[in-house]
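Have a look at the structure below before the remarks.
Note that this complex is displayed minus one protein chain, with the remaining chains in position.
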Amino acid sequence: MSVRIAIIGAGIMGADHARLVAEDVPGAVLQVVCDASPERAKQVAEAHGAADAATDPFATLRRSDVDAILIASPDETHAPLTQAAIAAGKPALCEKPLSQNSAECLGVIEAEVARGRRFVQVGFMRRFDPSYREMKMALDDGFLGSAIMMHNFHRNVEAPPSFTGQMAITNSAPHEFDVVRFVLGTDYHAISVFQPAGVDASRTGAPVFMVLETQAGQLVNIEVNNNAAYGYDVRGELVGEKGSVFLNAPAPSRHNAALMAFERYAPDWRPRFAEAYRLQNKAFVNFVRTGLFSAIAADAWDGYCAAVAAEAGVEALEAGGRIDIRMAERPSLYRR
Amino acid sequence: MSVRIAIIGAGIMGADHARLVAEDVPGAVLQVVCDASPERAKQVAEAHGAADAATDPFATLRRSDVDAILIASPDETHAPLTQAAIAAGKPALCEKPLSQNSAECLGVIEAEVARGRRFVQVGFMRRFDPSYREMKMALDDGFLGSAIMMHNFHRNVEAPPSFTGQMAITNSAPHEFDVVRFVLGTDYHAISVFQPAGVDASRTGAPVFMVLETQAGQLVNIEVNNNAAYGYDVRGELVGEKGSVFLNAPAPSRHNAALMAFERYAPDWRPRFAEAYRLQNKAFVNFVRTGLFSAIAADAWDGYCAAVAAEAGVEALEAGGRIDIRMAERPSLYRR
Amino acid sequence: MSVRIAIIGAGIMGADHARLVAEDVPGAVLQVVCDASPERAKQVAEAHGAADAATDPFATLRRSDVDAILIASPDETHAPLTQAAIAAGKPALCEKPLSQNSAECLGVIEAEVARGRRFVQVGFMRRFDPSYREMKMALDDGFLGSAIMMHNFHRNVEAPPSFTGQMAITNSAPHEFDVVRFVLGTDYHAISVFQPAGVDASRTGAPVFMVLETQAGQLVNIEVNNNAAYGYDVRGELVGEKGSVFLNAPAPSRHNAALMAFERYAPDWRPRFAEAYRLQNKAFVNFVRTGLFSAIAADAWDGYCAAVAAEAGVEALEAGGRIDIRMAERPSLYRR
Partner (left out) sequence: MSVRIAIIGAGIMGADHARLVAEDVPGAVLQVVCDASPERAKQVAEAHGAADAATDPFATLRRSDVDAILIASPDETHAPLTQAAIAAGKPALCEKPLSQNSAECLGVIEAEVARGRRFVQVGFMRRFDPSYREMKMALDDGFLGSAIMMHNFHRNVEAPPSFTGQMAITNSAPHEFDVVRFVLGTDYHAISVFQPAGVDASRTGAPVFMVLETQAGQLVNIEVNNNAAYGYDVRGELVGEKGSVFLNAPAPSRHNAALMAFERYAPDWRPRFAEAYRLQNKAFVNFVRTGLFSAIAADAWDGYCAAVAAEAGVEALEAGGRIDIRMAERPSLYRR
């Protein structure tokens, strides 16, 4: 039996998920596309052959012809919708963040703990990206020896209007907060944040540079530069005792022209992480069908961890200096 | 409605196709796995959840619960099986070659022409590979100006036992014969073949170097080196008036260790062309569902063209010198 | 007339300079090789055809057949020897550091100011390295827009015995302290230092990670990892408003073998910076002949600036937190 999915939110992310579910994820059926705008819901539903369009997300997720939901609506709706999905006993793939508020994440965790199982997969798709997978494998295989440092670079062509320095921490960096934890297999215990002097942190796209210390003692730094101008570029290097590993971005061809040998950057994240999204969504469908939560995927606890790191990062940005990252106790449901 | 597919042949290629159909191609169901060996048929069927296993390919393709077949059995069975599929009115995705005998290919073409439509998609999956796609796009977009030369390198770690120099032309090079035609949009008119002197062409894995001239006047060369030792490596460069384009192999990470900065080669073709196979099979399923033959995929005519080039190549290898490539008239069914 | 040079110190660095002066720097004659060990002095002198060998550096630099000296003796002798060269009115190319003690550097500066001219060129050879030159050119040409960040990585295969975390700051990082100032054209105003937790800073080769803020507001970070194991590797990226530039290490060939495509790292700095040393020494000989101090080379003031940054770095390592970098007034002699 195919899994019938409702997409909640039909913006750029939601439309892309609708396409994936309809065309690239076996065993799934795009059942409903739901958006506050009935026109947008209808348009995306038709474009990808969904059975229906809708505007009320809570009604949608309770429909009997919907087995699971994929949440791609605005950030502040993520926690309420996952709570509703849990209450309805339906699995949810929730675009990051689970919530920017760590307390709200804990609320989701409590709901899952109360039901005694996980329902929520958080959309930290980088865990499925082949380059991060190979990086993690190099560490797990012992090829690198112990991990010592991890350098991360997160760059966009241009920040959206009103994308402040704080948002670099709360909206961009969570991808790194999560995937670094995934690769290293440890948690953070402190963060320091730097910004180019004279930059107004409330200015659109102001870059930030973070130094995190992990509980296992590694140093992790993350540059977020959302006005990098030249292209969408996510890079990283994991440094171990015996060597290091870099992420490679996919670049299917190389060109010679005009006194240059070049490879192209995409203007946004989609080509860079196309395979990661496909594999993530496939894992979610498999979870819905089998009840087995992916060993790779992020769960609600991972969503909480990213939120805690981001909150400490904002505090470090505002207060200056080094801020401790304090975590709740991890419920046994989330021990892996 | 899902397309019910029977895989004919459960060797390495067949097993890989079974996995793809079962796990990575939406809209398809792995209905039957058929192999001369009942054990192997059963094993692959079970591994990928096929509904049934079988040993008679002709009976299998006529089953009413089979909508289409995927032919991955030994080369000499390809033409008879496609003929049977055409007779049964069922689409077939036929692993390359359609036949090593161009006359046999023409027989398949005649059968399709007689039915007034195409049934056969030939498994020249490189047309779907993102690197060849970007190469073709650079030419079609005018970025390169007119095409002048194309350099191709086809290397395996080790040739199978009894893989002669002729087989480099008849079994390996057809991938290049096809994809070069696809990229350049033209046909061949002559071929010259060189081998390292002192190499016995009947020796296992003897390398060959071919120079083809196209009807549009371009030079194309193809090195086939099936004992390259260091890795599976397919490379190519298309040279135009204004610049050139190289194929990049996927390499998700880069490593530093032991006084080297390195990327890995795979020992065989699967990682290099994983995405190409997935997209090819998806296009075939779409063809079965909609009746619309993919604008990219190879058809029986393309299978014939590759066979003609290979036959001329073998003649050039044996006779020395430059051999003309003479083609039949292309039936209007295959005009694109 | 050729410039007659005495090399002071015939260890690894001194022997390499002797070779360069004897074989690769036109207009120079290797006149004397001086070392505390008479055997070593004689051996290096003979290996490179020096006219004489000696053991007393102060007597050597005053010889009438010596026009200029090249100081490659132990660090603590650098300042006294440059002072003696200034007193003797002879130009000196002094290997880095001028002194690890900034006050001692100021003493050299005072001596030059008193004589009204520069005598000392400091061996920060990276300023002459083609990769740093192209990086600086990309900034100076406006290609990058304003500089925002600079990321630096300094890695050795293995730290010498007793090479502590402080020494990563005082002995390795000065190359970066200097060349970053050269590329950016500005000075530092603060430094923060991080180390992997649980690492004993007095341990051999403990890595350090520094974040510097420049007076122009840029963020600069420097990783020093002298136990990187995999190779000698100096990398860097300069990030501007419009794009970024990376340093490339020279790698004259690329290899395919054993399922890898690789380029080699050298085990030490010599191949990486061979051209930089040659150009630096050529510039020094030109300075001796013409009296014109190279527009690129580091002078005593640059030696002082690197020492001040290193002292603040050690303070930050010990005290934790962010340390201000306070500089003396730059004498007009050193304004460029």
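Order of writing sets the labels: A, B and C. Residues in every chain begin at 1.
One rule holds for everything that comes next: a contact is a pair of C-beta atoms (placed from the backbone, for glycine too) under 8 Å apart; a residue touches a chain by one contact, two chains touch by 3 or more.
Bear in mind the structure is a predicted one, so any value in this text is a computation, not a measurement.
The missing chain, though absent from the display, is touched by one residue of C:P74, C:G89 or C:P130; that residue is C:P130. For the options A:D16, A:D52 or A:D233, the residue in contact with the chain missing from this view is A:D233. In the full complex, chain B touches the omitted chain through residues 145, 148-149, 151, 192, 194-199, 207, 209, 211, 213-214, 217-219, 221, 223, 225, 227-230, 239, 241-244, 320-322.
Considering the complete assembly, chain C touches the hidden chain via residues 22-28, 129-131, 133-135, 138, 143, 242-248, 250-258, 263, 275, 282. Considering the complete assembly, chain A touches the hidden chain via residues 228-231, 233, 256-267.
What we mean here is this: only the chains that are shown with their structure count from here on.
Chain centre most remote from that of chain B: C (centre = mean of CA atoms). Between the CA-based centres of chain B and chain C the separation comes to 57 Å, rounded to the whole angstrom. We define each chain's centre as the mean of its Cα atoms; on that basis chain A and chain C are separated by 43 Å.
Contact with two or more other chains is made by residues 256-258, 263 of chain B.
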